[in-house]
Each structure stands twice: as C-alpha cells, then as structure tokens.
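Note that one protein chain of the assembly has been removed; the remaining protein chains are unaltered in position.
Right, subunit A next:
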Amino acid sequence: MTDKSQVQIPSGTWIVGKWTGRRWRIRGCLGVGANGVVYAVDRDDGLPGAMKVCEGAGQVAFEWSLLERVKGARSSFPAPQQIDDSDHPHAQYFYVMERVGGKPLDKVWLGLRPADRKRVLHEIVAGLAHLHETGYAFCDVKAQNILVDSSDDMRVRFVDAGGVTPLGKAVRQFTPTSDGAFWGVCERRASAQYDLIGVALMALTLDVKPPANVFSQSQEQRRAWLNKAILQVAEPGWRSLLQKVLRGSVTDAPTLARAIQSIPLPKEPDGTDWSAKLMWGSLASATLSTACAWALYLRLI
C-alpha cells in the first residue's frame, strides 16, 4: 500500500457508473480529506451532488453504509444518492451524496453575531440529539465538518460521516483539539456525552487558540490550559455552561440544547437602535427649526 497521491479529476470530465450506467459530470473539487477527495458533480439528469472518491473499495462501501444508517428527513448529514464504480483511474470506487450548501463553521465563526452563534450552536446540538436517537454518535465534531448556511437562517449541516460510530463502541476518527480524551476529560468511546464535549471544545478553541506545544504536553498540563481558557470566555452564561459540559455534568443533547436556548444574549451596542435615535433626533430638530422659522416669519415671537 502506497502513500496516496491526490490526483484531481479535471472539471467537465464525465464519470460513468459501471453498475448503474448513470453518468456524473465533475464540476470542481470541494475538498481533499484524510481518506479521499470530494467533487461537486451533476448527474446526467441535472441532479446536483457531491462525489466522494476513495482509494479502496472498502472505505467507500463503509462510509456509504454509515450514510445509509443515519439518513432520514431530519438528519443533518447529506442524503446518500448512489454508490458505484467506474473505469476512470482516479474514480474507481465512489459514492454520490446530496450537495450541501453553506460554509465551514471555522470560516464564518468570527463574523457571526452573538445571536447567530447561539443559534448555530443550538442547531448543532439539536442535530446531534436527532443522531443520538438513531443509536450513533458523530465523534469527529470539528468546525471544518460543520457547514453553516447564513442565507438559509443559519441552517447547520454535518459533512464527513466517516467518524459516525455506534454508541458504546471505540471512536475511530477524531480531531485531537475537539477530542475529550486528548484533553483528559473523558474516554474515547462513542456516546452522547463524547459529542457534547466535542462541541464545547470546538466552541472554546474557535475563540481561544490552544498553545502550539499542546501535543507535547501531559494531560494535566492540557487540562490546566482548558481551565484557564474557559475563564477567558467573556459571557458568564456561556462560561458556566462550558464548564458544566467539560466536567461531564451534561450527558444528553436535548438538555444541552435547552441550556443553550436559555442563555441570555449580551446587551450589545445595537447599530439599528443608534441610527433610529439619530433619525428621530434630526426629525425633531428639523421640525423645531421649521416651527421657529414660521413663528418668526409670522411674527408670533
């Protein structure tokens, strides 16, 4: 087995399915991951999709089975469309899923207002609550795996189902900075709690960057950093909720969703209020000066 070379298929190429005879046209590359490449495609009948290509038939078949298991109208994951093989040397084994809109959370986070951040985190946890009902955990919770569509009321979707694991089993795919076991706060076993700790770690590390030497630190040092980082969270409501989740006292997603919803929004200096005040102020002064002018003109004063 050799180190993979990520050869990209040029746009406009048609990929022909061996088993179904369907054809997909490559529109561009959406991303390159640890175990494959994702392309934007259009099916021969115009249906848009995202094609995941892996080196081995096994990995494609395995990810497909995960998508099949978590699919449903309320699922946050892309709906599976088709699994197939082709004769194209760089797309021998692939599957096609729904193409999901939005931008990765790490790209939009800084530009989100507090109300939007609250909404996004609530949507993520609500999506997890639904997933957990099906008996699976997401496990690879990270900002790059969560797409936010600001044009669609901050709708949140999950991508990369490769880490999805039955509850109670060992986690196979994770990202250290949002992995509770890496930080020494929980086991690396798929559970609702593991996912919630992942969300808390993700939210925290989006705002406070972990130190560059975190990988050579002991677990005690990592935990100490976490405790300090939490104190840097400005809003008391968020701070105490993050503490609760990382201490392991929130164990199910619906409880966390309700807790997020009940956090009060900070009183922000509101731009719209300002301009409204200015408008009423200028209107009032204009009226007053007009009245005075008329009064002078009519020699009333």
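By definition in this document, a residue touches a chain if its C-beta (ideal position, glycine included) is under 8 Å from a C-beta of that chain, and two chains touch if they have at least 3 such contacts; residues count from 1.
We adopt the following convention: contacts and distances are computed from a predicted model.
Novice: For the chain omitted from this view, which of "Spermidine/putrescine transport system permease protein", "ABC transporter ATP-binding protein", "Tryptophan synthase alpha chain" or "Ca-activated chloride channel family protein" is its UniProt protein name?
Specialist: Hidden chain identified via UniProt as "Ca-activated chloride channel family protein".
Novice: Looking at the full complex, which residue from A:74, A:107 or A:169 touches the chain that isn't shown here?
Specialist: Checking the options A:74, A:107 or A:169, the one contacting the hidden chain is A:169.
Novice: Thinking of the whole complex, not just what is shown, which of A:13, A:134, A:150 or A:217 touches the missing chain?
Specialist: For the chain that is not drawn, the touching residue is A:217.
Novice: In the full complex, which of A:181, A:206 or A:230 touches the chain missing from this view?
Specialist: Answer from the full complex: A:181 touches the omitted chain.
Novice: What does the interface between subunit A and the hidden chain look like in terms of residue numbers?
Specialist: Counting only subunit A, the missing chain is touched by 1-3, 19, 34, 57-58, 60-62, 64-65, 68, 83-85, 93, 95, 169-176, 181-182, 187-189, 215-218.
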